[in-house]
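Everything below concerns the one structure shown next.
One chain of protein is taken out of this complex; the other chains stay put.
The chains carry the letters A and B, assigned in the order they are written, with residues numbered from 1 in each.
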Amino acid sequence: MSNKAITRVQTAVVLVIIIAAVAAGAYITSQPSAPPTTTTTTGPPPIVFKDTLIMGTTDAVEVSLDPAESYDYFGWEIIQSTGSSLVDVRPGSPAGPSDIVPALATSWEVSSDGLTWTFNLRQGVKFQDGTEFTANDVKYSFDRNVFKLAIPEGPQVGIGYGDIIKSVDAMSPTQVVFHLNIPFSPFLSLMAAQSSYIVNPKLAPEDHAVAYKEGDARASSPMDLGPYVLSSWVRVAGKDNEMRLDANPNYWNVSGGYPKTPHIIIKFYSDATTLRLAIESGEVDIAFRQLRASDINDLKTKTNVKVWEGIGAFIQYLVFQEKMKPLDNPEIRRAIAAAVDRPTLTNTVFLGQSKPLYSMIPNGMAGHTDAFKQLGDANYAFTREALAKYGYNENNKLKLDLWYESSGHYPQSPDQATVLKSSLEGSGVIQIELKSADWPSYRVNRNQEIMQMYILGWYPDYVDADNYMFPFLHSVGGSWIHMNYNNPQMDDLINQARAKTDAAERTQLYAQAQELFAQDAPIVPLFQGTAWAVTKPNVGGVVLDISQSWRHWLVYATEGPAPLLQIGWLASIITRFATEQ
Amino acid sequence: MQTERGRIIVQLIPQFVRLSKRGMAGWTVLIGSVIVVAVVGMTLLAPWIAPHNPIAINVGPIMAAPSSEFPLGTNHLGQDMLSRVIWGGSMVLQVALISVAMCVAVGVPIGLLASYAGGNTDKGTSLVMDSIYAFPGLVLAIAIAAMLGRGVLNMSLAIAVVYVPSYYRIVRSQVLTIKELSYVEAARALGAKSRSIILRYVMPNVVPSVVSVATINFADAILTAAGLTFVGLGLSVAVPDWGWDLTYGRQLLPAGAWWVIAFPGLMIVLLALGFTLIGEGLSELWSPRLEQ
Partner (left out) sequence: MSLRSYVIARVLLTIPMLLLLLTLVFLITRVLPGDPVLLHFEKQAKPEAVEEFRQRLGLDKSLPEQYVDYLTGVLRGDLGKSMQDFSPVAQQIFSAFPATLELAIFGMIIAVVLGIFLGVRSSRSYNTGEDHVIRTFGIATYAIPVFFLGMVLQLVFSIQLHWFPSGGRIYPGSEPLGLNLGGFHLATGLYTVDSLLEGNLSKFVQALRYLFLPSFALGLVLCGIFIRLTRTSMLETLRLDFVTAARARGLKERTVVYTYALRNAFLPILTMMGLQFAALLAGAILTETTFSWPGLGRYLVDRIAFRDYTAIQGAVVFFGLLVALVSLMVDILYAYLDPRIRL
């Protein structure tokens, strides 16, 4: 062979060797070492529970972990796992009034006028430094969060704690009393919300919220008394990168066997695709929020992961800006609402994983009625007839702007907008122009009332129909939406429902309110999102109920002992047997 | 800069060209042109040749693989990928065209005037242009696009600002060379006005290099536009756009739907490649003439 050919062959051989080495190395090192486990030494090595679980999520802490300030889903998730409240909602329940269970309070009673709530506190509960938990800590938490700090974007202001609660008094170390301004019926549910969680006064200064502190997880959160302690919170370049939760030995419910898994590592992923890849490759044990519908469906076919589904209490809805004609006319609003095609929306965008919603109150929650069913889906005959009265037809279409947020704040917003546009235009008499803005701009646009129609979403602050009616349809409670809807009759119905304690009466009132809602149509409810999580097959304890809470302390993973261990045990038995002959 | 290496390059280029580069360069330009014409043609003829409405949803099953009915498959909304690919070049081409036009309209006159004027004007402008040129292009485009917001014009402007210095530099180097030529000096001595000198002597010589730069600029503009869309500074989702399909299609990859990114991506590559080939070929064809 010529010189040239020889060198060519040499080069080729070298290349092949390099590629083979890299591939081999890739295969060999592709399985990371298993995390440590605890085992016993008698009998065959038993099935054990994993010591550490890794959860992946695309969420992140939006502001901080201070309940006076935190009003985002993930912040509340961590607050709930690292803190405790007076009462809790029983996991897996429909979160009704009979589903409230004791937490830091063991019993409670309300006065006949509904204005005074008395809680008897659990005794012997300790903060991490050994100080005993008393009623003063409860008083401190509420005085601070609701009255002293009253952070404008915080949940206490958003939900209107100050309007509900007049004062909090510590009657004795184990008894605390709430004096209310109004007889607020969902008060217990409100006490179970993360915005009512009790802080450690030593870690929560009176004059400012607790912020993320680099390298010091303890100083980054005022929460104590929960099933876990926040032992590490790492941000890289301003983005949450990793969090670690370690079991709290002082947790008041340690005797119940909680938390089931002593260590949780939370890894933050930037988007649904990388999270999906992570759970599929086994890099994380749990993937929760937010995966695409198509990925969920695809993962359901895989055998190396388990897909959990639950009821979502997340809703999305379309808002009409009544300041912009002709949206001030309820008949036109109803006409547009009738053209919405929810089944197409939920089937195309979410592949059937979310449910059409015909009420502000989600399916499964007390007070829900399918009020908007009367307008139907893609009810084009109705739309055309109603709009014809105002001179709109195929040659003179009703032109509208439809806005959606474009920075991933809600799941698959661009898809939703595209499908909605298609549905509305299917009537033949509506023309939609799509407009989008990233979330911060979207919020400003909303506040400045420049968006004609816009899509918003909502997670419940507390699981009660009131939290789906007051913040939207009440003239005061719904002012943050800026849609300029004001109906005194609606206000009255909602106020009454808030104050009543009888569940049947409340349901009646909400039914009336929702009938009125369907007549006025200031908002069009679109769908209710299903909650789902994807985990390794050996994970258990995942509860996806209507409260939307992810309870870290319930989750566990089983692990058979490593095969070698089993073989080793078997070998030792055999040799023992053999030598004993 | 008459270093050893410089002289060698100057000597060698005509050799290259004479040998077979002229043929090679010719082929390059031809292939590039064919590609560009085909793609642009396809985009212009879109209303007539696209089988479906590119933004109509559910024309086919969701995320269906390429088949006889849908040759390029469908995406997550049941939209036909073939129609989306045929229509998708429109935005990218518009942005590229407008930004190149802006660049030429701004960069060439500035280059001509500043370098012809010489002195401090020349030094000052060069300094500004060098600063912009040294900046990583995409970063600058991102910064500008982020501030201006969405829209074809805004995106074109963001890209244009990044490339103006390239035109400035090439025009300036031409002008400086030509300024020294004897017949230009003669014309000046005879009292010819600056304007006519620029128009009669400088411009004709500048045109070839500007065209070369423009074609490469086109390719870069296409890639930068795609890049801007990828980082979230793209146009509205209602418009079919290759960049958008690429960006969004990425989310469908793990489920195995490779066709949503493959074909739009291929089109971007083809178009950029076409322009690059034209530009490379042209600069090779024309460079020997300039060196003489």
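Throughout what follows, a residue touches a chain if its C-beta (ideal position, glycine included) is under 8 Å from a C-beta of that chain, and two chains touch if they have at least 3 such contacts.
Predicted model, so just to flag it, every value in this text is computed and none were measured.
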item	value
Listed residues B:170, B:202 or B:219, member touching the removed chain	B:219
Residue of B:42, B:106, B:128 or B:152 touching the missing chain in the full complex	B:128
Chain A residues touching the omitted chain (full complex)	3, 7, 22-23, 25-27, 29-30, 32-33, 35, 54, 63-64, 152-153, 158, 211-212, 214, 236-239, 241-242, 265, 267, 269-271, 274, 277-278, 281, 283-284, 407-408, 438-441, 443-444, 447, 480, 482
Sites on chain B contacted by the missing partner chain, in the whole complex	3, 5, 8-9, 12, 19-20, 24, 127-128, 130-132, 134-140, 142-144, 146-149, 219, 223, 226-227, 230-233, 246, 250, 253-254, 256, 258, 261-262, 265, 268-269, 272-273, 276-277, 280
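The definition used in the following text is that only the chains that are shown with their structure count from here on.
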item	value
Computed distance of Cα centres, chain B from chain A, in Å	46
Contact footprint of chain A on chain B as seen in their complex	55-58, 62-63, 76-78, 150, 232, 236-238, 248, 250-257
Touching residues (chain side chain A, partner chain B) in the complex	271-273, 276-277, 280, 292, 294-295, 297-298, 344, 348-349, 351, 406-407, 414-415, 417-419, 421-422, 433-436, 438
